[in-house]
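Every protein chain of the complex appears in place save one, which is left out.
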Amino acid sequence: MSSVPASQSEQRSDSRARWSDSIVLRTIVRRLLLGLLTLFLVSVVVFAATQLLPGDAARAVLGRDATPDRLAAFRREFHLNESWLQQYWSWLSNLLTGNPGTSIANGLPVWSGVEPRIVNSLYLLIVVALVGIPLSIALGVWAALRRDRLFDHATSTITLAAAALPEFVVAIALIILFATIVLQVLPPVSLVAPGTSVWSHPTVLVLPVATLTIAVVPYIYRMCRGAMIEVLESEYIEMARLKGTPRRVLLLRHALPNALAPTVQAIALTFAYLAGGVVVVEYIFGYPGIGQGLVNAVSARDLPTIQLIVLILAAFYVLVNIIADVVVILVTPKLRTSS
Amino acid sequence: MTTQPETAPATPRRSRGLWLDVLARTCRSRRGLVGLALVTPVVLIAVLGPFLAPKSPTAFVGLPYAGPSSEAWLGTDGIGRDVLSRVLWGGREILALAVLATVIGIVVGTALGTTAGYVKGALDEAIMRTLDVALAFPQIILALLLVSIIGPELWLVCLAVAAIHAPQVARVARAATLRTVEQDHVKYAEAFGIPRRRVILGEVVPNIISPVMVEAGLRLTYSIAIIASLSFLGFGLQPPSADWGLMVNENRIGIQQNPWPVVTPIVLIAILTVGVNMFSDAVARSALGIEAPIAPPSMSGSDDVLGGAEHVATEVPAS
Partner (left out) sequence: MTPEPVLSVERLVIEVARTGARVVDDVSLTVGPGEVLGLAGESGCGKTTLSLALLGYTRRGLAASSGRVRVGDRSLLEMGEEALEHERGSLVTYVPQDPASALNPALRVGTQLEEVISFHRRNEDRAGRRVLVTKVLEDVGLPTTRSLLESYPHQLSGGQQQRIAIAMAIVNRPRLIVMDEPTTGLDVTTQARVLQTIRDVCREHGGGVVYVTHDLAVVSSLAIRVAVMYAGRLAEVGPADQVLQRPAHPYVHGLLQAVPDIEGRRELTGIPGQAPDPGRRLEQCLFAPRCPLAVAECRQAIPPPVAVGEGHRAWCIRVAEQAGAPVAGPGVAPREVAADGSGALLAIDDLNAGYGSRPVLHGISLSIPTGASLALVGESGSGKTTLARCIAGLHTGYTGTISLAGAQLARAARARPAAAREAIQYVFQNPYSSLNPRRSIEESIAQPLHYTEEHPDRAEIDRRVGRALDSVSLSAAVRRRYPHELSGGQRQRVAIARALIVEPRLLVCDEVTSALDVSVQAVVIELLDELRRRRGLSMLFVTHNLALVHSVADEIAVIEEGRILERGPVERVLARPTSEATRALVANVPRLAPVASGAG
């Protein structure tokens, strides 16, 4: 029994992805270049904001009663008498060769103060990721499956409220509840000497992690739920139902892979956003991370430290975005194969 | 068979005040009502507070961190000032700055986004790349950066927050513009040679107002949160001004002795932000029939990921 065969014009060439001319590779490279460009522009803005503003930077930083000697020394150190381009160039080249300068606040190399802070902040973020991501996805998927019922309404309302609250409100509330007034089971402040690892006193992590998790979960939950609902309403899921696909297979094999891409993007963006959120949280809990470092540096007008930390945060942001884009491509067949 | 004149189906006429309709519907919905119920008292306190305060916010009325008494209903703060009066004075700036920053952010963002989406080409690229750089700064950092140099000026805070909002609003406006520009009625206007300005104002803008307004609600919530946070960190209003964010930070130390100077502002800020968010979510639901996307303030999300706000409601023919 033969039917009308598909004509020549209907046949397509080999569909297997060839990694040599792979789209993924090209995209990574393109995103990296774009990221570098963005970082470069960010560095210009950082530099301009801190050293090129009208007025005397030396006097602004050192204060009104700085001696002329100190002012002169400052100007020399920061090349303030040279042209903008030269200033930028010397700053950038120092930075790239691993010499971000000396802290104004304590006279030590900037890097030695910043490095352990980066590590501590990373610990914080990793724990938040390990706790927050699975929680949000589970909530989001379940809410989508139980759409418009009690669980969905309740979770959506609670997360709506949680998303609105500024982090410091959440942090203070948690402190009041668990560390000072209602209960006193957790430390309100991280009494960890700067330079030591946080893991020596793990309870110090609990409240900051809780605060950040509460900040992060609503966004990922919202996105995951939205993506899942859209997928569950799609024609291909309807078709799968009409084929008699068993429920579990429908959810895991048919639905979830399609909801991954938007969820991954939401996760990445949320964590990039945390780069800023971490500032307030670390400050409140006295957590020895990079956010606290930034606040201290700003209070002390410690230019080199400010510049370095901001650049690191921006680099982190750019990197997370790149990773997210790549993951999305890997997870979406339409994007990673030719058609 | 000759064609006969025909009447349209007898559906009730939709009024032209589309936005009034949306607002009316929002105020009838449960979330909208809850939101409104939360926001109104706090706004009243913030706006009318100074007229009702029993004492001056800077006068000393007792010992530091004294508990509630007949003199000071919420006790005193770290320097001995009346907490109640400070609370009544403390909401104004936050609210005013937040509203102003949001409005500026939206106006600038919409103008940029609409232009980019309509003109396309090199100008579009230029605008969007610039905004990408702005978006590469995590939320609060840009404000901190500027404040660290110029100092904690209020106008600076306002502009910095507006600058945080503008890129994201521009993204939303651009996405909506790109979609609208694909519609045939815009092409028709182009084909008839209608001047560009008229096309943008007449064909494009009325059709992107929905998603932009939804974004506006979101932005207002974040304005309040960011400004309160900046004050908390000490980069907004400076002592001895009364400001809710500042109060929370100042009085943290004495929380065991008198919790009220911390708890009251926290609760007020919480109610305000939650209420605004609920209300804007309700607006989104009635305007677009879906839920508002909630996005972290510095989201540079790709336009098609953030569902919701970017879908202008269009009719689909029945099948």
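Per-chain residue numbering starts at 1, and chain names A and B are given in the order in which the chains are listed.
By definition in this document, a residue touches a chain if its C-beta (ideal position, glycine included) is under 8 Å from a C-beta of that chain, and two chains touch if they have at least 3 such contacts.
Predicted, not measured: the structure shown is a model, and the values here were computed from it.
Contact with the undisplayed chain is limited, among A:Gln87, A:Thr157 or A:Thr337, to A:Thr337.
Residue B:Asn207 is the one among B:Thr26, B:Thr114 or B:Asn207 that touches the chain not shown.
Taking the whole complex into account, chain B touches the unshown chain at residues 1, 3-9, 11, 13-14, 16, 18, 182-185, 187-194, 202-203, 206-207, 314-319. Residues touching the missing chain, restricted to chain A, are 1-7, 9-12, 14-16, 233-247, 249, 253-254, 257-258, 331-334, 337-339 (touch as defined at the top).
Keep this in mind: only the chains that are shown with their structure count from here on.
The distance from the centre of chain A to the centre of chain B, each centre being the mean of the chain's C-alpha atoms, comes to 22 Å. Residues 38-39, 41-42, 45-46, 49-50, 53, 57, 60, 156-157, 159-161, 163-169, 172-173, 175-176, 180-181, 218-219, 222-223, 226-227, 230, 261-262, 265-266, 269-270, 272-277, 279-280, 283, 294-295, 297-299, 301, 306, 310, 313-314, 317-318, 321 of chain A touch chain B in their complex.
On the side of chain B, the complex with chain A involves touching residues 31, 132-133, 136-141, 144-150, 221, 224-226, 228-229, 232-235, 245, 248, 252, 255-256, 259, 262-263, 266, 269-270, 273-274, 276-278, 281, 291, 293-302, 305, 307-308.
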